[in-house]
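Here's the structure we're looking at; comments come further down.
Only one protein chain is missing; all other protein chains are in place.
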Amino acid sequence: MTATAERPTTTIFRRPSSTKGLWSWITTVDHKRIGIMYGYAAFTFFIIGGMEALLLRIQLSQANGEFLTAGAYNALFTMHGTTMIFLFVMPASSALMNYLLPLLIGARDVAFPRLNALSWWIFFFGGIFLYSTFIFGTSAAPVGVDGIGGIDGNLAPGGGPGSFNFLADSPDGGWFGYQPNAGPLYSPGTAMDYWALGLQIIGLASLVSSVNFLVTVLNLRAKGMRLLRMPVFAWMTTITSFLLLFSLPIIAVALFMVTFDRQFGSLFFAAQAGGDVILWQHLFWLFGHPEVYILILPAMGIVSEILPTFSRKPLFGYSAVVFAGAAIAFLGFGVWAHHMFASGITPVAQAAFGLATMTIAIPTGIKIFNWLGTMWMGRIRLSTPMLFAIGFVAMFTIGGLSGVTHAVVPSDWQQTDTYYIVAHFHYVIFGGAVFGLFGGLYYWFPKLTGRLMNERLGKVHFWLMLLGFNLTFGPMHWLGLQGMVRRTWKYAPETNLEPWNVAVTIGAFIIAFSILIFMINWFTSRRRGEVSGLDPWDARTIEWMSPNPSPEYNFAVPPVVTSLDHFWHLKYDEDAEGRAVRKEDGDEIVATIDHEQLNPASPIHLPNPSYFPFFFALGLPLMFYGVIYHKQLWGKGLIIVGLIIALAAVIGWAIEPLEEPHGDHDEEEDAIPPSPPAAVLPPSEGETESSDD
Amino acid sequence: MTELIHEADLDHAHPEHEGTGVEDRKLGMWLFLSSEFLFFGALISNYLLYSQRPGFPQPYPAEIYDIPFTSVSSFVLLMSSLTMVLAHNAQTREDANGARTWLFATAALGSVFLAGQVFEFTEFIVEFDMKLSTNPAASAFYLLTGFHGTHVAIGVIMLLSLWGISRRRGGLSDRHGLNLELVGLYWHFVDIIWIVIFTVVYLLSEPPL
Partner (left out) sequence: MSSSEHIHHPSPAQYWKIAVVLAVLTAVEVAIYYIHRDFDLGNFNTVLLIGLAALKFVIVIGWYMHLRFENRMLSRFFTAGFILACALYTIILTALGAIALTR
C-alpha cells in the first residue's frame, strides 16, 4: 500500500486494497496494525485467564470448598497458567515489540512484513485452537491401569456433583504437562492433545517473529543508529528474540514427542515401557527457563525506557543494562535443572545448577541498581507510567530475592510444589512483566491514539493493583512455608490455612477490579483523552519523533541518529555543571519535527497487503485438528485440506511481489534529487523456510 | 568510496540503513538454520539416550541396520549437495539452462534418498517387526530419521518449485536467484545433519549388551 492510494494490479487474485473494514485488518502487513491486533488478542486472553484464576480462588476461599469439582479445578489451573504465559504475556510483549521496534530504530516496517502478518495469524489461530478444547476436547478418568478402571477422588474429572463440570473436559496436566501424567495412559481423551498441538502452533508463531525481529534490528536501523545507540527496549527485543530462536526448537521436539506418544503409539515417556519421564522435564525446562526470561526481558526494556524519561536523566549505565540483559539470557540457558531439584538428579548436578542459578542474581542486581541510579537525584515526575515502572522494580526485586532462595537446594526441596513457588513466580511474572507491560501501555498510549490516558484513573488503577497484587501473592509465601501444596483442590479446616486464603481471594478480586478501571480508562481515553501532541512526556528516544498516532509510513523523513537518546539531545543542552537545560527553541524544534514528519515530500511506497499470511496460518490448525482425529477418515481429510490450503497460500505468496510496481511514480522520484529515500523493502521473504518444524 | 557503495548495492543491502550488508532473507535463513541445530540436537540426543538402554523388547534399531544400503543413500545425499552448489554456480553465471538441469538433478537425488528411506522403514517394519511402538529406541529412531526425511521432502518441493518457475519463465529473476541460494543453504544444512546422523546413529550406534 502507498500513502497515496494506488490500485494494485498484478497477482492471480486481485490484490487486497481496502484500507478500512475487516478485510483491511485481515490482509494488513503494517507492523502497527499487527501490533494492535496482538494487543487486543492478548488482553482478551488476559481477561479469560483472569476469570479462571478467580474461579480457582473462589474454590480455595474456604476449607473443603465445594465450588469446583477436582476435574474442573485441574483444568482451570492448567488453562490459567498456559493462557497467562503463552497467550497473554508473550503476545502482549509481542504487541509492543511489533508496534514499537521499527519506530524505535527508525525503520518503516519490520524486515519481512508478510512474515510478520503470518506470525500474528498463526498465533491467533493457535490460541483459538487451544481454547477450542473447551468445545471439542474430552478428558476421561484413566482406564485400564491394571484393573483400576477409573480412579476416584482427585483424579476423576467430571465425576461427582459440582458446578463448572463442563470445564473438566479440557487440558488438566498443568502448564508444564509433566509426563507420564499428561501422557496417553493417565490423560486419555483429546484435551492434552489440544494443549500439546496448540502450544506447537503458538511456538511456531514466535519462532517466525524472532527471526523477523532479529533481521530487522540487524539490517534496518536508521542511519547513525549503531547497535549501542539503540533504545534498551530494542535491545531487549533483540535478546528475547535470540532466546526464542534457540529455545523454541527444543520445546517443539518435546511437544512432538508427546503428540507421537499420544497419537501414534511411540514410547518416549511411557514409563511402563522404559520411557524416561525425566527427559520430558529436561526438555521442557530447557525451553521453560529461557521462557521465563522471554517473559521478563521485554518488561525490563520497557522500564528502562520509562525510568530515564520520567527522572529526566539518562539511563544510568546504559551499556551495563544492555550487557546485563545479554548475560541474563546467556545464563538463562544453563540453569534449567533448578526446576528439577526434587526429581532425583545427582548431587553434582544439584550443586552445579544451584550455583549457576545464584549467578543470575548478579546481572539482575546490576540492572536493579542501574534503575535506582537512574532515579537517584533525578527530577522525578510520578506519572502513571513511572508509577508502574517503580512498582516493577520493587515487586520484581521481591520476586527475585525469593527466587534466590530456590537456588539453595535444601531450601528448594522444602518449597517445591508449595504456594511459596506460586508466590515467587507471580511476583516476577505479574509483579514484574505485567507491571512493566501496563507501564508500557500508559507510556505509549499516545503513540497508538494521539491521546493521553486519564491520569487520575491511571493512578487509581496502579494503587489498587499494587494493593491487590500484594494481598494476593504476599500471603502465598507463608501459606507455602506452612505447607500448603500447590495445585491442591481442597485443604482441611484443621490446617488453619483458611484465613490467609480468604485474604488471597479478596486480593484477587481487587486486582480484577483494578483491571476493570484500566479498561474503562482505555476505552474512554481512546476517544476523549487529552490530545497528546508529538512529545507528551518530553521523551528521549526517536519513536517520539514520529507523529502521534504514527502515520502508516512511520517517518516521512527517516531520522539520522547522532547519539544515544537522540531526540533528547535535539531538545536539550548541557550547562557548565553538566546539567540538562532545555534549549530555548525546544518547542519550535518539536513543532518542526511534527510538521516535517506529517508531510512527506513525495509518496512513500510501502508493502502491499496480502491474503496469503492469513490463509497459510489457517491451514495449520486444520492440519492439527486432523492429527488429533487422524483415526477417522474425516481427520485424514482435514490433514489434506489443511495441507492444500497452506501449500496454495505458500505458492501464491511466492509468486506475489511484496510491493506492486508503482507505474510512473518511480520516474518522478528519480527525477527529484532531494526526495527522501522510499522505503524500499526487500522484495520477498523466504516463503517456506519456516514451515518445517 | 564509490567502490564500497557499489558493492553494498550488489549485496542488496539497504543503503539508507545501518546494517550488516547481508541480504535480509539470507540473514533470516542463517538465523533459522542455526536454531535448527537445537531441533535436531534434541532428536539425536533422544536417540542416543534410548538406543543404549538395556532391556527393551527386540529389536533395537542398531541390530538391524543395513549399513551398505545406508552408505549408498548417504552417498546419494552427499552428491546432491554437489549438484545443488553447481546449480547455484550456474545461476550466478546466468546460465539458466545449467541451473535448471542441476536443480532437477538435486531434486532427483533427494527423491532417491527419500525412496531409500521409505524402503528402509518398510524393511524394518515388515521384515524385522520394528515398529514405532516396539520400544523407545525404535520410537526415537523413527522420529529422528522421519523428521530429517520431512526436511528433505520440503527441500525437494522447494527445488521443484524453483525448477518449475525457471522452466515457465526461461530463467530465474534476481529475486528467485536469491531463493535458489537460500534453498541451497537449507539443502546443505539438511545434508550436514545427515552427515552427523550417518556417523552417530548408524555407524557408531551399538545395541546394549
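For clarity, chains are labelled A and B in written order, and residue numbers in each chain start from 1.
Note that contacts are C-beta pairs under 8 Å (C-beta built on N, C-alpha and C of every residue); 3 or more make two chains touch, one makes a residue touch a chain.
Here the structure is a predicted model, which is why all the values come from computation and not from measurement.
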{"item": "Omitted chain's touching partners, listed by label", "value": "A, B"}
{"item": "Hidden-chain contact residue, picked from the options A:I47, A:A273, A:A349 or A:V502", "value": "A:A349"}
{"item": "Contact with the hidden chain (one of B:G21, B:P59 or B:G171)", "value": "B:G21"}
{"item": "In subunit A, positions touching the absent partner", "value": "218, 246, 250, 276, 278-279, 282-283, 286, 333, 337, 345-346, 349"}
{"item": "Hidden partner interface residues of subunit B, rising order", "value": "4, 7, 10-11, 20-22, 27, 30-31, 33-38, 40-42, 44-45, 48-49, 52, 67-68, 71, 74-75, 78-79, 81-82, 84-86, 89, 92, 184-185, 188-189, 191-192, 195-196, 198-200, 203-204"}
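Convention: only the chains that are shown with their structure count from here on.
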{"item": "In the complex with subunit B, residue positions of subunit A that touch it", "value": "107, 111-112, 207, 211-212, 214-215, 218-226, 245-250, 252-254, 256-257, 260, 264-268, 270, 273-276, 279, 283, 558, 651, 654, 657, 677, 680, 682-693"}
{"item": "Of subunit B, residues touching subunit A in the complex", "value": "12-20, 22-25, 27-29, 31-32, 34-36, 38-39, 42-43, 46, 49-50, 53, 55-56, 131-133, 135-136, 139-140, 142-143, 147, 150-151, 154, 157-158, 161, 175, 179, 182, 186"}
